[in-house]
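I'd like to ask you about the structure that follows.
As you look at this complex, bear in mind that one protein chain is not there, while each of the others sits in place.
In this document, chain identifiers A and B correspond to the written order of the chains, with residue numbering beginning at 1 in each.
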Amino acid sequence: MTTAVDTTKPAREAPYEGPLLDVRDLHVEFVTRDGVARAVNGVNYSVRAGETLAVLGESGSGKSVTAQAIMGILDMPPARIPRGEIRFRGQDMLRMGREERRRIRGRKIAMIFQDALSSLNPVLSVGFQLGEMFRAHHGTSRKEAKDKAIELMERVRIPAAKQRVNDYPHQFSGGMRQRIMIAMALALEPDLIIADEPTTALDVTVQAQVMDLLAELQAEYHMGLILITHDLGVVADVADKIAVMYAGRIVETAPVYELYARPAHPYTRGLLDSIPRLDQKGQELYAIKGLPPNLLRIPKGCAFNPRCPRAQDVCRVEVPELFPVTEDDGTALAGRGSACFFWKETLHDR
Amino acid sequence: MTANGASALGAVPEEVAFAQEVPRGEPILEVLDLVKHFPLTQGIVFKKQVGAVKAVDGVSFDLMKGETLGIVGESGCGKSTLAKVLMNLEPATGGSVRYKGEEISRLSGAGLKAVRRNIQMVFQDPYTSLNPRMTVGDIIGEPFEIHPEVSPKGDRRKAVQDLLDVVGLNPEYINRYPHQFSGGQRQRIGIARGLALKPEVIICDEPVSALDVSVQAQVINLLEQLQGEFNLSYMFIAHDLSIVRHISDRVGVMYLGRMVEIGSDAEIYDHATHPYTQALLSAVPVPDPTARESRDRIVLTGDVPSPANPPSGCRFRTRCWKAQERCAVEVPLLAAPSWLDGPARHESACHFAAEREVGQSAAEREVGQSAAERENGQNGQGGTGPG
Partner (left out) sequence: MPDIHDEDSYEPHPKPGVSHLDYAGEQGMAVEQETLVESDVVKREEARSLWGDAWRDLRRRPIFLISAVLILLLVIMAIFPWAFTDADPRKADLVHNYLKRPDWTDFFGAGWFGYDGQGRSIYARVVYGARASITVGICVTAAVTVLGGLAGMIAGYFGGGVDAVISRIIDIFFGIPLLLGALVLLNAFSTRTVWSVVVALGFLGWTQIARVMRGAVLTVKQSDYVVAGRALGAGTGRLMFRHILPNAIAPVIVVATIALGGYIATEATLSFLGIGLQDPTISWGIDISSAQKVIRTAPYVLFFPAAALSVTVLAFIMLGDAVRDALDPKLR
């Protein structure tokens, strides 16, 4: 392991025993002129060091808004956080001072966005932008910062880093730009990385490279990783545990293998079933009927009930909490939960 | 809803009608050596051509009546440009496109208008492909205004409502604006517009990639159902390989402006012989965590070279682990390799076409990769990657 990056930085803090990040009962709303859109309605999740949590959901599920709330980059107004806690190493970031919070952001928690081109400043060279991280946070000299930038670029395997350090973002391909974003996120060796659809804009063959790199670096630095995505394939490849979101709530949590083998929520089941399978060639695909809900008018009861093949009267009245999922004999399944009144039946469905 | 396209065709003047029926399984669209170059020029008043982006560079294939031909490839491979040229939205630089045996790539005026009736398109982004200032009725009814012979004036409202019904939308929504619909519903509106003229060929350019996962399956089902109902031929351009496999009868793989492999879905997915196809297939994330360990993924190094300056010989050679000197000199032809048998013997543009034995070539690839890496490093110094 190359440790040269560490030289200007105090030694890494001892690994934190509890969850690095603990989101509790988070609510986020947006005030629009058509009413209040409730984007996040009581989300709970936590990530430990070295762990990869995948947050899976469609557009409007609140997966990205949750991440933005964690990073503190929501525009308030129109957004507001009426309730909830975001604990980083035990401290609630929502009740911190502005300065204190700013120090965590970027240094302890870094974020990687989907669109690398618009996240990089087009008029500054990538070397300068990478070096700036060191200059701003550690007061490193210009010359030294450039060396570090080259080193980072080599870390994320950008070929001919030395020659390309003075190139501008548009001179790199999509995959290379996303590597630069990863390099930037890594620059200060954060404890936690939030990656919001990091490979969605990339081609399949490049996707694989970038995901591999991210997973490798995560293991090397023993970071926590929150991977926000809608892609069931990407999740299956890298996640340890999964939180499935729908209409601003977590509807199912499970370790990755269990989720794919035995989903306990009809929405998760529907998503898995609608993936085209070989033996279905020439047949109609399973499709979840209906449309994702409008956040201004989330259906009463379980938000999924108008689309759910299992919905009963109770689903239209009561909001299901995240029930712990157990085996038939009552043995608890670690880390599993389902916000469905009929999780037991769903679990046995196949 | 009348499904019979032939009856309406009777109203068209003889000389521009493509009236003869093509039997199922016969080619309806024949593309031969199609070329589309975008010139790169310098200067404003006195333009000087300094090069060309070779977006499509000699592509040949047939689209059969009633079939779905999937076209896959990564961004910059030319698949969207191919669609635009087939739609006559961009003039072809060279080669020929025949629709029912007639050359259409150099048509204009009435002839072009007649072709447009028969070849329609469904766009990728349902948010930008519908005019926000027009109602749904105006959008779906516009084809009738442009081609008044298809539907007499008095029947148009009814025709539009029928189309809405066919794509699974409430006919009462006729006076609404596009922004009042969700992405999936908008894509249905786009499909209804494409169907209005009762075309025989529909080119779908990434029709579901902008949609939510739970809605994609609905739209795919709709497309399949319409194909059966109206006897349509689809050219289905997408980057999602599992969806392409599901919907396609045949699949063509493109790389850097060329078709590198084409065959039936089983031939491509289970017996791929071109290294690029193999890499592409192996890179697709499989929604099954248990496959994590057992996968043998070919991770390609480097980026797709710029289409303005493609490599000599085989265009994939800079990233290929099988590349030899011959690949830099000799352009491989898209043909069934004589040395292969069975399903592996389908059109593949590789000098060393062979099925991949999983796990076989790890060491071999290692060697090839480092060679490719060296090459790529040199490319990298050249400066700009593809935009």
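Things to note:
We adopt the following convention: contacts are C-beta pairs under 8 Å (C-beta built on N, C-alpha and C of every residue); 3 or more make two chains touch, one makes a residue touch a chain.
What you see is a predicted model; the values in this text were computed from it and never measured.
The chain not shown here is touched by just one of A:37, A:86, A:133 or A:238, and that residue is A:37.
Touching the chain that is not shown, out of B:55, B:121 or B:304: B:121 (per the contact rule at the top).
Among A:42, A:255 or A:306, only A:306 touches the chain that is left out of the view. Annotation: of B:100, B:147, B:250 or B:356, B:147 touches the absent chain (contact as defined above). If you put the missing chain back, the residues of chain B touching it would be 44-45, 87, 89, 112-113, 116-117, 120-121, 123-125, 128-134, 142-143, 145-147, 165-166, 168-170, 173, 176-177, 179-182, 184-185, 190, 193, 197, 221, 225, 228.
By our rule, only the chains that are shown with their structure count from here on.
Here the CA centre of chain A is 32 Å from the CA centre of chain B.
Considering their complex, residues 74-75, 182, 184-185, 212-218, 220-221, 224-225, 239, 241-243, 245-246, 265, 279-280, 283-292, 297, 299-304, 373, 376-377, 380-381, 383-387 of chain B touch chain A. Within the complex, the chain A residues that touch chain B are 58-59, 159-160, 163-164, 167, 170-176, 203-209, 211-212, 230-237, 239, 256-257, 260-261, 267, 270-272, 274-276, 278, 280-281, 284-289, 291-292, 307.
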